[in-house]
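Would you mind keeping the following structure in view while I ask a few things?
With one protein chain held back, the other chains of the complex are shown just where they sit.
Letters A and B mark the chains as written, and numbering starts fresh at 1 in each.
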Amino acid sequence: MIGMFAYNIPFASIFIMMITAIITPLIPNRKRLPEKLSCLSIAVVGLLSAYLLYELTASGRTISFNFSMGHFPAPWGNELRAGPLEAVLSLVFCTAMLLSLTGNFSSTAEDIAPARRNIFCVLVNLLTASLLALTYTNDLFTAYVFIEINTIAACAIVAVKEGPETARAALRYLVMSLVGSGLVMIAICLLYDLTGHLLMQNMHNAIAELVATKRYMIPLTVSLALITAGLAIKSALYPFASWLPDAHGSSTNASSAILSGLVLKGHIFTIIKVFYRVFGLNVIHALRMDTAIFILGILAMIMGSVHALRQNNVKRMIAWSSVAQVGYIFLGVGLNTVAGIAAACLHIIVHACVKPMLFTAAGGLSNAAGHRKGLHALMGTFYVNVWAGLGLIAGAFSMMGIPGFAGFASKLSLTLASFDHNSIVWALTALAASSVLNALYYVPAVIVVLTHNKDARKNFTAPAPTMSYKISMCIFLALNFYLGLFCVPLLRLITRGVNVL
Amino acid sequence: MLEKLLLNHYEAAAVILSGIGLTNLLLQRNLIKKIIGLNIMDTAVYLFLAAKGYVEGRAAPILISDGAGGWLRSSELYVNPVPAGLVLTGIVVSVSVTAFALALTLKLYESYGTLNIDEALMKMTEEQHQLEARIDEAEEEVLS
Partner (left out) sequence: MNEELRKIWQSFFDWVMGNGPRPENEVIPPEPPPDLPFTQKPKDKYSRFHEATLKERYDQWLEIHGLHLFSVLYGSLSVLTCIVIVSLLLATVAELPPFGHERNPANNEVIRRYVEHGGHETGAQNIVAGLILDYRAFDTFGESAVLFTAAVSVLMLLGASRRNKFDDSKSPHADGAGMDFLQRGPPALRHHVFRNEDTILRGVANLSIPIILMMGCVVVINGHLSPGGGFSGGAILSTALILAANAYGFDKVHWFFNERTFIVSSSTALMIYALSKGYSFFTGANHIHSIIPKGTIGNILSGGLILPLNICVGLIVAGTLYGFYALFSEGDM
């Protein structure tokens, strides 16, 4: 069995982040103390998650456990649940969050007024807490509450940078998100009415019974459709993704990195939980939701890239590329097999590591080009800020799926997962087409950045990248290569995690 | 079907109300009206939940004294307390979200002087063009 210390880690992680968020407004807003405190807490939580992961898998068996929040057992009280998959995801979320913050430490200082930085930290802590809660929760209504925290905090970190553009983008994001959470709320009410439970495990049992006796099939289908649609809007699945480029493109670099890399993933993981733990793959297949998700995933892979091709602003381009990458994840979910979901989770991890790196790199490059974000303005910036240039190149190669980089691993596992699926042709065609499209806009960006521009050094009077930027970029690059080269043990771990999910 | 709808008339009303709210949220171009639509939608969910909690002939879930120092504890006496808890959470969430949305709207109004989302968009694209033109000019200056 698992040790007492590790047993309390899921609760402790959420609790530490919450306490940090609550205490941050009280500490003096000097010497960037709030940010340092947030980074410290996130690092502590990351280490705790790593230890939890070790405890859960070290003995060779795959352990998962439930943690009841309070003195009352499962169907009466709230419950958390932890397994290897949850531990891996929270480790990745903490790592990516920490690196996004440290990597953009100086650009945050430029973009955000001093008095707001304090609140920015509160929001980042709340966001981390809500992501961890979404990862660990075993209760659908708790998930809803933390989705709302996530929504408000995510919109607020878009608006934290002053300016009319960010206010508009945040408002648009908020309206779309609220439509999404409204649908989720209605779906949860319907499900509660049908099953009488809010806890995922009990809901699952009740739904299995309903499906076996063919009762309430229409309400079940509708509630599944509503909850999927609501979460899909929040995780920017293609037809509902129009808010994403504005929000991710206009905010400060740290916010863009966090939003693209992490916030979307929290909602996607909630969808996976709903599919796998609440409904069960058989029911999902019987209700045809897997096909819908599969088709939308393919659509997103293609259309996200097509939109990205038309962008001139580098941050917007990377933002649209997120839409395409979300499509990959949904393709994996839509395969509706353990291998497919494992591949989707691997892609969640890969994207959570690569996209913050791309945003951090793009921020560094546009800083080197005098805060201009047009692609043509970045010409030759590689030679001004080599670390950012390396980050952009590695990220671009990863997104294209060049062997050795992180994106290759997840694309390969998605391909392998689609082999025992009857729509393999569609999956493979879409993967190939989307990779080509990715290359069509990432390669020009890389070429532009690498092109020698003799004016570049003269005109671009950007300060040299700071130490924290260099270190964060180094870790990003190392993660990228680690995921690209040694993903097999990780994939095996994830598969074990999915099996006990 | 109509019979069943009449049986579940509270839920049917809630659903129609939420449809009205959603239409407002999507269709209105004025941001304040959009937010009102959102609130209608939330209220519809509360109505739905309240209807779901009701059980014919039972009392509100606050323990009733049995007159001899004890409490009547039979579950046959009280309605379902869970929806009440859910509604409470929903209300708080809705208040928070509304306040935040209104604050953003106020920000937008200060920037563009309009509550209409289309007008704001037009003004923004105009400004974007101006900004690009300025940047181009600045670049030309740098080049020459």
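Annotations for the structure displayed:
Quick note on the criterion: a contact is a pair of C-beta atoms (placed from the backbone, for glycine too) under 8 Å apart; a residue touches a chain by one contact, two chains touch by 3 or more.
On a predicted model such as this, the values are computed, not experimentally measured, just so you know.
When the missing chain is restored to the complex, the residue among A:Val175, A:Leu190, A:Leu392 or A:Ala445 that touches it is A:Leu190. Only one of A:Phe141, A:Tyr173 or A:Phe294 touches the chain withheld from this view, namely A:Phe141. Screening A:Ala6, A:Val88, A:Ala153 or A:Leu335 for touch with the missing chain picks out A:Ala153. In the full complex, chain A touches the hidden chain at residues 4, 7-8, 11, 15, 18-19, 21-23, 25-26, 67-72, 75-78, 110-111, 113-116, 119-120, 122-123, 126, 129, 133, 139, 141-142, 145-146, 148-149, 152-153, 155-156, 159-160, 162-164, 167, 186, 190, 192-197, 206, 216, 218-219, 222-223, 225, 370-372.
Although one chain is not displayed, its contacts with chain B can still be listed: residues 1, 4-5, 7-12, 15-16, 18-19, 22-23, 26-27, 29, 51-56, 58, 60-63, 65, 71, 73-78, 80-85, 88-89, 91-93, 95-97, 99-100, 102-104, 106-107, 110-111, 118, 122, 127, 131, 134-135, 138, 140, 143-144.
Just so we're on the same page, only the chains that are shown with their structure count from here on.
Centroids built from CA atoms put chain B at 25 Å from chain A.
The residues of chain B lying in touch with chain A in their complex are 18, 21-22, 25-26, 31, 34, 38, 41-42, 45, 48-49, 52, 82-83, 86, 89-90, 93, 96-97, 100-101, 104-105, 107-108, 111-112, 117, 120-121, 124, 127, 135, 139, 142-143. Those residues of chain A that touch chain B in the shared complex are 141, 145, 148, 151-152, 155-156, 159, 163-165, 167-168, 170-171, 174-175, 178-179, 182, 185-186, 189, 192-193, 198, 372, 374, 377, 455, 459.
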